[in-house]
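Right, I'll just put the structure down here and ask away after.
Left out: one protein chain. Kept in place: all the others.
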Amino acid sequence: MHTPEAFDSAFEIRVRSSFAKQGLMSTIGARVTHVAPGEVDVELRFRDDLSQQHGFLHAGVVAAIVDSACGYAALTLMPPDTAVLTSEYKINLLSPAAGDAIIARGRVLKAGRTLVVTRGDAFALKEGEEKLVATMLATMMTVRERGLRD
Amino acid sequence: MHTPEAFDSAFEIRVRSSFAKQGLMSTIGARVTHVAPGEVDVELRFRDDLSQQHGFLHAGVVAAIVDSACGYAALTLMPPDTAVLTSEYKINLLSPAAGDAIIARGRVLKAGRTLVVTRGDAFALKEGEEKLVATMLATMMTVRERGLRD
Amino acid sequence: MHTPEAFDSAFEIRVRSSFAKQGLMSTIGARVTHVAPGEVDVELRFRDDLSQQHGFLHAGVVAAIVDSACGYAALTLMPPDTAVLTSEYKINLLSPAAGDAIIARGRVLKAGRTLVVTRGDAFALKEGEEKLVATMLATMMTVRERGLRD
Partner (left out) sequence: MHTPEAFDSAFEIRVRSSFAKQGLMSTIGARVTHVAPGEVDVELRFRDDLSQQHGFLHAGVVAAIVDSACGYAALTLMPPDTAVLTSEYKINLLSPAAGDAIIARGRVLKAGRTLVVTRGDAFALKEGEEKLVATMLATMMTVRERGLRD
């Protein structure tokens, strides 16, 4: 895959300031740990109030941070004065999300004018080891209308 | 579609007690509003701390409650002494989730011995009107091992 | 769901003439049996040369006709001088596709300016009975550029 290019140097600022506006990401304690053209990582510490019924991290939280990582990976390649919306995604949950923290890595597979297709993987961190626990394919949409902007 | 049958009369108790153990559902304020064989509804009031960057309900929250509705719809048809895990799902986000509340309706399409395929729809409620904002196809797995039980 | 409206009365002609250009549909013997705004059905007779290894109809054939039904259901609501392309889909195979024929029903869930989200179901016909064997969620794209037209 060739290295994708951002439209301008402000892509990281746009990602971080948009992410900061997400009430949910603040509520669950997620933070952006890596931003590059076509790439964003989001990390989260495990907490009991984010669990499912067996004590693992809830799949909804895993999906939310992988979706965010994919969406912001897409935003890095979008023009200024646009916004990103998730059109759809599919996630396979491979193993229970157990450990100390989880890292979601969003990567752009194909950046079109309107649609940006991304892949995202979630890794559980436990005692320094990474384990793949979920994988996602997501379609992100570049929004040029509706008064939205990221 | 014929009416599916539960294994015993305790299916509603199993759904509600398992749901109560989900830290995340409590954290976001979701509650079960309907349980029948092959059917579960989950409802949530909008809150600012569950938003995405444009002020709508975060897609991750929408997905989490539709996933829960689908998973528990599947559980209503599973034998006692088993547990339900989400194997995978795909969600299409049709419109921004804006309004007063959101209702997720999970319904079983096909209940196999191991896999249960479900469909879930999310409706935004605004001034008494329902609007379809997301739709999901999800595969749930009946877990008979691993010491898990719902 | 409200009844969707086509842009003009030529939608059925556009669907049928575009379908007739698909080499694959002719090769596998599929034909359009119903066209209405937001709705297209495609039917296929079972043939041994379309089987998978256990003698059932190959999932690839099932997916191809459900995808076509969804794509043309979307096309009925698109403006003239545009073309339809499948952006992505997800299919769950619920039961082996066995019987005399299969009917794929594509229906529009949400028609946006660029993206049209559709649902498709495949039913196996055997001795007059219909059985749901697969279900799909698909995103179709309205193409206004690239010299394409349906």
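Lettered A, B and C in written order, each chain numbered from 1.
Operating definition for what follows: a residue touches a chain if its C-beta (ideal position, glycine included) is under 8 Å from a C-beta of that chain, and two chains touch if they have at least 3 such contacts.
Nothing here was measured: the structure is a model prediction, and the numbers come from that model.
**Q** Among the options C:Ala10, C:Leu24 or C:Ala101, which residue touches the chain absent from this view?
**A** Here the residue in touch with the unshown chain is C:Leu24.
**Q** Just to verify: which one of C:Ala36, C:Leu85, C:Ala98 or C:Leu125 makes contact with the chain not shown?
**A** Within the whole complex, the residue contacting the unshown chain is C:Leu85.
**Q** Pick from A:Ser18, A:Ser51 or A:Thr139: which residue touches the chain that isn't shown?
**A** Checking the options A:Ser18, A:Ser51 or A:Thr139, the one contacting the hidden chain is A:Thr139.
**Q** With the missing chain put back, which residues of chain C would touch it? List them for me.
**A** So the residues of chain C touching the missing chain come out as 18-19, 21-24, 26-27, 47-54, 58-61, 63-65, 67-68, 83, 85-93, 96, 148, 150.
**Q** Footprint of the hidden chain on chain B, which residues?
**A** On the chain B side, contact with the omitted chain comes from 87-88, 90, 114-115, 117, 137, 139, 141.
**Q** In the full complex, which bits of chain A touch the chain not displayed? Write them out.
**A** 1, 90, 92, 94-95, 109-110, 117, 119, 132, 135, 137, 139
The working rule: only the chains that are shown with their structure count from here on.
**Q** Residue numbers at the chain B-chain C interface: does the shared fraction exceed half, giving same, or fall under half, giving different?
**A** Same, since over half the interface numbering is common to both chains.
**Q** Averaging each chain's C-alpha atoms to get its centre, pick out the one most distant from chain C.
**A** A
**Q** List the centre-to-centre spacing of chain A and chain C in whole Å, with centres computed as mean CA coordinates.
**A** Here chain A and chain C have centroids separated by 32 Å.
**Q** Between chain B and chain C, tell me the centre distance in angstrom, where each centre is the average of that chain's C-alpha atoms.
**A** Taking the mean C-alpha position of each chain, the two centres sit 28 Å apart.
**Q** Which residues belonging to chain C are in contact with no fewer than two other chains?
**A** Residues 90, 117, 137, 139 of chain C each touch two or more of the other chains.
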